[in-house]
Structure formats: C-alpha cells, structure tokens
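Below you'll find the structure, written out as structure tokens, and then a few comments.
With one protein chain removed, the remaining protein chains of the complex are shown where they sit.
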Amino acid sequence: MSSGVSITMSDAAEVLKGSGAAGEALEVRGVFKSFGGLKAVQDFRLSLPPAALYGLIGPNGAGKTTCFNLLTGVYRPDQGEITLGGKSLIGLRPSQIAFTGLARTFQNIRLFGELSVFENVKLACHLRTTHSLAGVIFRSGWQRAEEAAIRERARALLQVFRLHDRMDESARNLPYGDQRRLEIARALATGPKVLLLDEPAAGMNPQEKKDLRKLIREVRDVFGVSILMIEHDMGVVMDLCERITVLDYGVPIAEGTPHEIQKNPKVIEAYLGKE
Amino acid sequence: MDTLLQTLKDALTIGSLYALIALGYTMVYGILKFINFAHSDIVVLGGWLSLVIATKLLVWLGVDLSAGGAAAWWVGPIVLTLAMACCGLIGFTIERLAYKPLRGAPRLNVLITAIGVSLFLQNSGQLRFLFGTSPRKIPSLISDATLFSIGDVQVRLLDLVVIGTAVTLMLALEYLVFHTKIGRAMRAVSYDVRTAGLMGIPVDRVISFTFILGSSLAAAGGFLWALNFSVIKQPADTSWVLLGLKAFVAAVVGGIGNVRGAMLGGLAIGLLEGFGSTYVNPALRDVYVFAALILVLLVKPGGILGKAVVEKV
Partner (left out) sequence: MASLQDRAKLVPQSPLAAAWRVFWPLALALVVGVLMQHQVRTNIDAYSSKQILDIGIAIILAVSLTIVNGFTGQFSIGHAGFLAVGGYVAGSITYYGSFALFGSASATLGTMSGLYGAKADAAFLTGGEGLFLFALLAGGLVSALLGVVVGLPSLRLRGDYLAIVTLGFGEIVRVLIQQTPQVLMSKEAIAAAKPLSVPLSVGGSLGFGNVPKYTSLFWVYAAVVLTLIFAYRLKQSSTGRAMLSIREDEIAAEAMGVKTTYYKVWGFVIAAFFAGIAGGLYAHTIGISLSPVDAGFQKSFDIIIMVVLGGLGSISGAAIAAAIVTYLPELLRTPDTLMKFAIVGVPMLVVGASLLAMAGKPARKSPEKKRGHDPRAFPRFVIGLGVIITGLSLLAFLAKRFGIDLGDYRLILFALALIIMMITRPQGLLGVREVWDGALYRPVRDFFTARRHKGGTA
C-alpha cells in the first residue's frame, strides 16, 4: 500500500457519513467473568474516549480476547458495567451491540470464505439498511435503492483498502495480509464508533506491518472511530497506541502511556518472569 | 399392580437394548464428535446376521426345531459371538473407507456421508441375495417357557437372558473403558484428539477400535432384539430406523459422549416409552421419545450426565 490513500479515504468517509454521531466514549468498569471455577477476567476496566487509539496487551492466555468477547456480547459479564455513549451494552446480543456502534475483527480471521470480497463488505452494510420480505419478492423501488446504496458504500471502502480489483474473488482465496485488511474493511462497513482489532498484525511481514500501522492511523483520523487493539507486536503497539492496558491472568496490572508501560516493573515481570 | 410390573419388565428389557445400542453412538460421538447415522443399520445387520447364522448352524447341527428339537445352550453364544465379530469388522471397514478420509472436513459433510452409508447398508441388506424384503422369524435359541411368575407377570428364561446379556456386556464395557489402558486411551482421545496424539497415543488405532467396539455392541443389540421379538422386519423397514433414533435419543438424554450416560439414558427412554404407552396412549410411543429429546436439547443439552461444550471464539 503506497501513499495517495488519504484523498480516497476522505471520499469514502463522506460516503459513510451519516451513520450516527461519530465519537462516543466506551466505558468499562468492574467487569468480572468466570467459567465454572476458572476466573478468566477480574475487574477489567477501561475508558476509551472518542477517536482514541488504545492498546490491550498481555502474555498469552491473559484474557484479552475474552475481554473483547465480553465487550461484543459473546459472553455476558458476571458483574460490571459496559457502556457506549452512556448506553449499557450488558445483556444485548452481539448483533444489537454491532448496531449500537461496536465492531470487531477476530484473532483467527473469520471471513465469509465462499462469499466474494464484495459480498463480505456488502453484508456488513446490512444492519444500516431496512429490509422487508415484500421488498425481496417484488424488488420494490425502495429495496433497489437500498441495494444501490450498499453497493456504492462497499465499493468505496474496497477502493480505499486497495481490494477493489479483487472484488469478485472468494474471500478465502485472498492472501493472508489481504484477508486481514478485508476484515478491517468489513468491520468499518458497519459504521461503528468503536473498532476492536484482535491481533491485526499477526502473521504479517515487516513491510505489511508498516503499511498496517499507516492504515490504522488513517482509519482513526479520517473515519473518527476510536480503536482498541490487541496486539503482540510491541513495535506496532508502542508506535500506534496512545494508552495501553496490560492484562495478566485476567487482571489489569498496569495502565498508561507506552513510555510508562515500558518502565513498569510489574509489566516486565509478567512478560519476562521474576528475576 | 400387575400392569405396572408388566410394564416395568418390558421397559427394562427394551431399555437395556437401547442402552447397548446407545453406547455405540456415544462412543463414536465422544471420539469423533459426529453422529454416526449408520449405527442403527449395524444393529439391523446384527439382527439379520444372527438369524442367518442361527438358521445355518442349526441345520449343520441337524437340529430341527419344528419337530420338537431344541438348540443346545451353547448355540446362542456362538451365534452372538459370530454376529459381533462380523459387525465389528464391518464397522471397521466403514470407518476406514468412508469416515477416515473426512477427518478434517466440516461436520456437515461427515453427516451427509453417514446418511449415505446408512442408505447403502439399508438398501444393500434388502437385496434378494442378501436378506430380502420380507420379515422373518429367528429360530428360537432360548426357550420361552415361563420360569416363574410374579403375580400375573410371567418371567421367561428368554427375558433373563436378554437382560442378563445386555447387562453383562455393559459391565464389561464399563470395565474396559474405566479400568484398562486402551480405555484410558479412548477417554484421552475423546477429550482432545491432538494432545492425545502428541502424548503418543495411536489415535487412528484407538478410533478404529472404538468403531469395532461400538459395532459389536450394536450387533449384540440386534441379536437380542431378534431373540426378544422373534420376528424381524426387513432391513429398510421403519421400525429399525426408529430403534436407532430412539437409542440415539437415549445417548443424548444421558449425556452424549458419556458412557455411563448412555446406559442411564437407555433405561430412562425405555421407562418413558413403556409407561407412556401403557398409561397414556400406545399409538404415540415414538412421540414421547422425540419430545424427550427436544426437551433435553432445549433445557440441558449436555444431558443428565454431560456438560455443555463452549465454542472458542
């Protein structure tokens, strides 16, 4: 991915505008989750302001993806509060949470493999449009208008993410790096206010990581979404994230700027073990 | 009181047969995480093979039942053993040919393959040169004279043999699964296939062994069923499929993947069907069983002894 992207992205942002007031804060307080006897997450807290770029890191098995699952409604917290723009997300189904404005990508990429790249992104526009069975049966004017809007929106996003020339290919045929980009594009198509990225740089080579860093920063700048990122690559995390929360065994052990985190003895111990 | 005892006796008989067959379903599900649709057809095969073997054996021994002769006590066990061995082999072959190539495939594909195997077995069994399309009567290998009565309920030697054989086989299996090395291997594979493989367990052989075991038990179930009801219907008949389905429900109700659960479930379904038929409406006996299935799946999908599995996101 080379430069010249910024212009097209603003165009895309124009097309995507109107999905509700951008910029809402995600507040998480005192969230606990146990699976039987296993305490997966304890007292998870987070304050994500609009258009922020934060990180969530920790050793393997620390519970980071579980936190994402709690935020997106896959699991229900045993206790605690999760609110987006003041509205509580607890007890909502994942589809409802997506509608409220929280979108995500997955640690093991979950694209719709048999569907084309285009269809993957078009699908994500579904929740912002209205549908009726009569519309389908009779191909009403309304339904065709909705379809056209979806097509245009999806096309714009694909152009921005440089996936436009692969539009009709099956998603599973894409090379790995492109699949990750597609997942991000798809998540953006839902018109979110907050974007959760689960290990977006996994499996990428240094050049791809460099492009990804640029992409993520631009997504935040142009679309105005706030981003919370799980990532293992410290280079990416330290470069991009404004603030970082560190989890260890399900417990947040530190929170602060990259600089503070790097110096924090508890963090060092969690990653490297006691001296 | 007598109706109660009669119902109880019938329910226990059928329940123990359901349990035997359910074990095959539950073991395969525990190891490979899929429902072997073709399992009920092995039961059918077991029943029909027993019929054919018994008939031929009696002829070879020169015993003529219609002229008042009786089969020696050891004929039954020989027929049973032969039937179990044959079906074990067939189960092994099916696994190698049809299921092994699909080890990594989506569950749906394996399900469809299992349906295909089931259809194949059913319809092959009905071929003229195999078992044909009419019901036949199995030679009575155990006398059905009354041994003793409790009230008006007659207990025959046959009843004792059927329930006794079923219980013995189940106890043998319990011992095998929980007190032997191969049993431990089976349990390990059912928890986590990959890790078991990494620990040095020969996964393929354990899987094959499980199929052989399940198929032999199915054959035993078919044999006992044939003995108990004396007339057996042709291979593609509805009653066999229903038998298989109900045994599967028994496995689910008890907790699929759980060996003791299958035994418990078999008993439970046998009792449910028996008492439902006697005291509510005999025509709806199948409906009770399916209703139980739906209830269990909606309320406690893990079954009585099982636990729910959470999918990793």
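Remarks
Here the chain labels run A and B in written order, and each chain numbers its own residues starting at 1.
Heads up, the rule we're going with is that contacts are C-beta pairs under 8 Å (C-beta built on N, C-alpha and C of every residue); 3 or more make two chains touch, one makes a residue touch a chain.
These figures come from a predicted structure and were not determined experimentally.
The missing chain, though absent from the display, is touched by one residue of B:S66, B:S134 or B:T238; that residue is B:T238.
Between the chain not shown and the residues B:L82, B:L119 or B:I304, the one that touches is B:L119. The chain not shown here touches subunit A at positions 15, 18-19, 72, 74, 93-95, 98-99, 103-104, 106, 110-116, 119, 122-129, 131, 133, 135-141, 143-150, 152-153, 166, 168-170, 172-175, 186-187, 190-191.
Within subunit B, the residues in touch with the undisplayed chain are 34-35, 98, 101-102, 105-113, 115-120, 122-124, 127, 236, 238, 241-242, 245, 248-249, 252, 283-284, 286-287, 290, 293-294, 297-298, 301, 311, 313.
Quick note on the criterion: only the chains that are shown with their structure count from here on.
Rounded to whole angstrom, the centroid-to-centroid distance between subunit A and subunit B, based on C-alpha atoms, equals 50 Å.
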